[in-house]
Structure formats: structure tokens, C-alpha cells
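Every protein chain of the complex appears in place save one, which is left out.
Take a look at chain A:
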């Protein structure tokens, strides 16, 4: 390799650097400066040649020298920023050569990394905008990215800039189009109609990229299409045919396309999309077939009847890998769309012969347990499972079997009593898995408490509001992902990106953040004086929150969806949330926690409710996106009264502020 070479190489390089006319031969100059990376012992020699190079007549030399400044800075480690050099680089932004200009930006960005990178003020921004047309596509894409940090002063200036940028949306290079689109989305964050308009304009290039010959480009475009669909569900609906898969495509593209199809379905295309998806269900690849079945399950939340019919037909194939996924889909569907229970129950008999894996068995057993009264042969199917429980390898299946059989026993006692006894006996006496045995013992003791008690506990109104449902229904505003547009985030997927940036962040910050686990365990959660303060606040105001409010999750969800947001605000927040801490603190002021994401989930959410003495309900959503360092509070109110609303919010703010304070 040319760098980190032998001593001879270093010596030779030093010699070349000492030559005062090194930049006279541009190729030689380039060779010398390019090699100066990771080379120990040449720092003191490179400064002069680079400074000379900055003022050279040949643009080629200037290009190399400008990037050389960044290399020099990085070589010196974390040395001080050379103010004169920075000024020189800023002035070189006016250079005639477009590549020098772009290199200046890159170099400044690296040198000023500690201070937040190169500053784009109004004159620089306008200068760059005017030079845009002289740059090649790479330069344009990069400058568009730098312009993201510029804040126009007035609306007028904003629209002037947008007008200038308009032509780049029509560029033949996808990277320029996407860069311009992102800049549009960010600049016009207060003008939703402009954003929608831009997304309309990008539709053509994105669709072209989706059917591009380059698989990789196609994939990146599909990921972005999905991102857009989250906010504008109807955006690509008329182009649904573009997302049909062809058998020669690689797997990862097919899976993305299925996801897209699933999301753009509407009344007009549902028939065609379902027909296409049904074709995929019998694909040779089991993975793809299963993905298609899950997709049909997703569509079934809206178009239940058609989908259930297709899924039922698939059961007739009696293929193991298909049956198991169909049954799992049915389980989720019955939960979300109870109206299809009848049809599912009719389809189920006979499935048990074609299910071998744990997930599928669990789903089938759950369905038989919960809706056993409508499936005539349910006890006999479960009996088979009980007979074979000894050879069953998955503990989860046994647990599911216990619960299901107990449920079925409640509705059809005569047929189940005997085998329930056998199963409990087996689980308590012979089972080696602790969890299963404990579950068996638990049910046994529960039964001892009397059948009414069992009914009350096992068949009480279904809770578990499945946060996912609420999340899915809320369309995400464009602004929530505009910053991620045209980055790797959509390509990885939000969830994977979160884990990636998390472990990167942990590496980088390492010592800065104290160990959160120890924090959770230490001491009282709210200092005493704070508790009093909170108490006082809630007592003194006009607001009296009713203690022990019991609101079911279903009722909360229904009310939440029917109301408008009355108040929204953000409070600063750092680090993760400990749901228990928060829940306890909120209880003190009589705010009930309906549902909370688990600790560490991203984004983290919580749904809260409270009621005052006049019967007015306050429903609250807390949303924490870790990258923003702030918590977003949205409050909905059943009766519009501003004075109680504001006192409720101040209570909430105090609590959140207190919890936030005891964090470092």
C-alpha cells in the first residue's frame, strides 16, 4: 500500500514535500498529498506545500490542496482549529472551479466537526444556490445536503429558494432528485401542501427507480416508497401494478414489494392486489409464500371477507408451511376483527393435521380455546394434543394448551373435565419445565377457588389494548421522517436503524452516560419534597383529579380516536424512560396509566388518562423519540375547558419534569 509504508517511503515522501515546487507538476502533487493519510512523522512537512497549493493557479492543485487541509487537520489529532486556514477555506468557496468549491465545504465540515460543521449563512447559501448549475451531479447532491442546515429568514426568501431548486427535481440523476426533494421537505416543513406537491413530483423518478435494472437502486427506492406511504397512504395507489413481483427478482425486493402492495391497497385495487398476492402464496420459496400470507392477513383488517375467503382456500392445499401461517393470521385477525370469527371457526377443522411447528400449534390451540364453543370438534382436537403432550417439545405449546383447555372447560365442561384433569396431573407431576409446571399449579389452585372465580379471571373483558393498533392507525406526519429521507435509515428500516445507532452511540458515548440500570434500583423514586410539591399543585388548583379512576383500554382507545388533540407540547428529556418510575409518580397525582411501551422501546410511548371531579376526561399520549431529546405530550379532553386543561398540563409537566430531574 502506498501509505503506512516502509521508512524509505516516508523518507521519499518527506523529500517530495520539502521540494518548494512540488505543486508545479500537478500529478506529482496529487500523488504526494493523497498519500498523506495515516503516515506518522510527516506532519510538520506538509503544512507549507498545502498552503502553497491553496493559492496555486491550477484548479487541479487547489482541489487536492483543499482536501489536504482536512487530512492535515485529522493527522494532527484533536489539535486546535487553525483560524487563518478556516478563513482561507471560507474565501475559497468563491473559487471559479466548482470542484474546489465542493471540496472546500467537505474540508471545512471535517475541520469544524467539533463545532457542528461548516456554517451556511445567507451569503454562502445564495452563492451556492447560484453555482448549483455549474456543478456535476455529485457536487449538486452534496451541496443540497449542506443546504439542509440553512434556515431562510423570511417566507419570501424560502419560496425564492424553492423556485431555484425546482429544476433539480427533474434531474436525470436520482441522487440529485432525492437530495432536492429532501431539501424541499425540510425547508417547507410548515407548508404541508408544498410537501405533498413535492412528493407528487418525486413520484415519477421514484417509480422509475423502482423498475430500474439495478436491483440495488430498486430496493432503495422501494424503501423510500414505503416511507412516503406511511404518511400519504393513497400516494401510489394508482400505480399498484408497478409493485407486482416477477419471479426472477431477488427475495429482498419481492418482500419489499409485498409490503408496499399491502400498504397502498384501496377500494379500487383491492381485487387485483389480492389476486396477485394469492399467486405468491403458492410460491416455491416458503419464506416468500409466508410473507404473502401475512400480507393478506394485514389487508384483512380492512377487507375482511375477501381475505378470509382466500385464506380459507389456502388451507385446502394442506401444505404445512402454508397452513401454519394461515392459522397464525387467523388468530391475529379474530382478535382485531371479531366479525370474522364465524368464518374462521368454520375453516379451522382439519387444520391440526398439517401443523407441526410451535407458532402454528400455539395459534391453533389459542383459537380452539377462545372460540371452542363454536367449533364442534374443538375438544377432540385438544384431546389429541393432550394425548401427545409427553412428546411435545415446545414448552410454549404446553402453556397455551393449559390455558386453552381451561377456557374450553368453562364453556363445555362435560367434554373437557376428564382431559383437563389428565393434563393438570401431567403438568404438575411429570413436567420438567418450570414455567409449565407453575402454570399448571396456578390453574389448579385457581380451580380450587371455585368456578366463578376462574370465569372472572380467565374470561373477563379482554384488555391488552395492543398499542400497535393505535400506532398503525395514526398516519405519521411527513415531518416525522423528512430528516431521514434520502439517508440509510429507510433502507435499513426504522427498527434496525435504532439498534444500529444505539450500539454505535453506546460505543461513542461509553463513559459519558452513567449506567441506567443502577439508577433504577437506587433509592426512592421521587424525593419526598418533590412528592409534596406535586401533591400541593394538584390540590391547590381548580383541578381535582378523581382517584382510582378505572378506565378500560377499549374505552380509552375508542375515546382517544374520537377526540381531537386539545393541546400539544414538548418537554426536554434525556435518556430512556423507566415505565415503573413514571407510573408510580403519575399515580401520586391520580393519573392512570393505560398502556406503556416496554423500557427502551423506540419510539417510546405511553397512554394516560385522568378524570376531574366534573367528569371531564383527560387522555394523554407521551411520545419519546430518543434522537430528539424531548418528550412530546398530546392531550385530548372530553369537554373543552381551557382552564382545567392548563392546570392538568401543569400537573403533568411537573411530574415529568421531576422524573426528568432525577436523571443525570
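The definition used in the following text is that contacts are C-beta pairs under 8 Å (C-beta built on N, C-alpha and C of every residue); 3 or more make two chains touch, one makes a residue touch a chain; residues count from 1.
Keep this in mind: contacts and distances are computed from a predicted model.
Novice: Per UniProt, what's the omitted chain called: "Cytochrome c oxidase subunit 2", "AP-4 complex subunit mu-1", "Exosome complex exonuclease RRP46 homolog" or "6-phosphofructo-2-kinase/fructose-2,6-bisphosphatase 4-like"?
Specialist: "AP-4 complex subunit mu-1"
Novice: Kindly state which of the options A:51, A:129, A:217 or A:458 is in contact with the chain not pictured.
Specialist: Spelled out, the listed residue whose C-beta touches the missing chain is A:217.
Novice: Write down which of A:241, A:425 or A:456 is the residue touching the left-out chain.
Specialist: Per the contact definition at the top, the residue touching the missing chain is A:241.
Novice: Touching the hidden chain in the complete assembly: which of A:115, A:316, A:430 or A:580 does that?
Specialist: A:316
Novice: With the missing chain put back, one of A:19, A:47 or A:173 would touch it. Which one?
Specialist: Here the residue in touch with the unshown chain is A:173.
Novice: List every residue of chain A that touches the chain not included in the displayed model.
Specialist: The missing chain touches chain A at positions 1, 3-4, 27, 30-31, 34, 37-38, 63-64, 67, 70-71, 99, 102-103, 106, 136-138, 141-142, 145, 170-175, 178-179, 204, 208-209, 211-217, 219-220, 241-242, 244, 246-249, 251-253, 255-256, 272, 279, 282-285, 287, 291, 313-314, 316-319, 486-489, 491-492, 496, 500, 504, 507.
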